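Below: the structure, in structure tokens.
Yeah, one chain of the complex is gone here, protein chain that is, but the others are all in their spots.
Up next is chain A:
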Amino acid sequence: MIELRQLSKAIDGNQVLKDVSLTIEKGEIFGLLGRNGSGKTTMLRLIQQIIFADSGTILFDGVEIKKHPKVKQNIIYMPVQNPFYDKYTYKQLVDILRRIYPKFDVTYANELMNRYEIPETKKYRELSTGLKKQLSLVLSFAARPALILLDEPTDGIDAVTRHDVLQLMVDEVAERDTSILITSHRLEDIERMCNRIGFLEDNSLTNVMDLDELKEEYIKIQMAFDTDVNLAIREQNIPMLDQAGVFYTVLIPKSDEEKKSFLRELKPKVWNELPVNLEEVFIAKFGGKRRW
């Protein structure tokens, strides 16, 4: 479906992405994680050719997008904000988009508008943040793309709307085999939706793996000690998720027997091994440099 090969990009002299490679298959929902400024949005903008890569190629079904931008009829990018939409109503936006995207399905768009009760006569800028996101998604899906690039689609919306937005995405993938590349700070959303995830860290895409595999790879250990072992744990570079008095929660790779032995040698009074969630893995990976 979409393939990124050795993609590099520097902005204002700062290397944002370096030799990033990734393939997303049909019907796959891929979650792109990373801290603010790690290059997630830049990666989406590179795919959509809003900016050009310094090196590397991006292929859609084997066709290089830069040389054949017409293939972007199959790719829709939904940014965090879309100021272009602001002054138009739903009908006006449909009128513009259906001339650009030949497969634009007006009937489907109307159906989704009715389903989510989005006002059709209001201008985009007059809608609430949640409704703006929903309208953008409706227009994106109605263009019948094969791949949708979603940048923070659930950012700034309430729980109910978020549920609707996520459901809309899940339905779309289930019904039409659409591929989705999604960035989000809401790890629970990523965890709920994505088949695979990847971490953008130090300009590179790391730990691209199946979400279940990732969770299987780590283990959370809750321990209680008689003495303060904080420093000892820190010295071993073991990510500490929480400490409350003598109770410690740490996260280590399941296969790291060396660290596990070290912790056992500290003679904990309590030892509980628990499954991890994505947020804990994320904090362990990205919070580590700051916290320990």
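Assume a contact is a pair of C-beta atoms (placed from the backbone, for glycine too) under 8 Å apart; a residue touches a chain by one contact, two chains touch by 3 or more; residues count from 1.
One rule holds in what follows: contacts and distances are computed from a predicted model.
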| item | value |
| --- | --- |
| Per UniProt, the name of the complex member that is left out, chosen from "2-oxoglutarate ferredoxin oxidoreductase subunit alpha", "AAA family ATPase", "Cardiolipin synthase N-terminal domain-containing protein" or "Probable ABC transporter permease YtrD" | "Probable ABC transporter permease YtrD" |
| Among A:Asp12, A:Glu117, A:Glu175 or A:Glu258, the residue in touch with the chain that has been omitted | A:Asp12 |
| Residues from chain A at the interface with the omitted partner, ascending | 11-12, 45, 48-52, 69-73, 77, 79, 82-85, 88, 92, 95-96, 99-101 |
